[in-house]
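The complex appears here without one of its protein chains, the remainder shown in place.
Let's turn to chain A:
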């Protein structure tokens, strides 16, 4: 399976996926940490992928989304953005609106 297919399977197989550096408990970068804080605040269930543990995905995800940086958030198979966009959408209430509209599962 190509890296693109691997990523596609992860993205399509989960309603909410965050590609990040480190784990939700121990983020290894301030931007990933910010992204996790937003998802926790939304109280939404999500899958996370630590790109530091998988060099193929770390390189491949940038081509997959045509986006040069980590973290990257995907909802229902669609790329939403990185931590700047997540924060702007969160502050504008747009992320909550997506959670409600898509009926995304709650955390826990």
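Quick note on the criterion: a contact is a pair of C-beta atoms (placed from the backbone, for glycine too) under 8 Å apart; a residue touches a chain by one contact, two chains touch by 3 or more; residues count from 1.
To be clear about the criterion, contacts and distances are computed from a predicted model.
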| request: Name the absent chain as its UniProt record does, using one of the following: "BolA protein", "Choline ABC transporter permease", "Oligopeptide transport system ATP-binding protein" or "Carbon monoxide dehydrogenase". | output: "BolA protein"
| query | Among A:13, A:30 or A:77, which residue is in contact with the omitted chain in the full complex? | reply | A:30
| Where the unshown chain meets chain A, residue by residue | 21, 28-31, 62, 66-70, 79-82, 84-85, 88-89
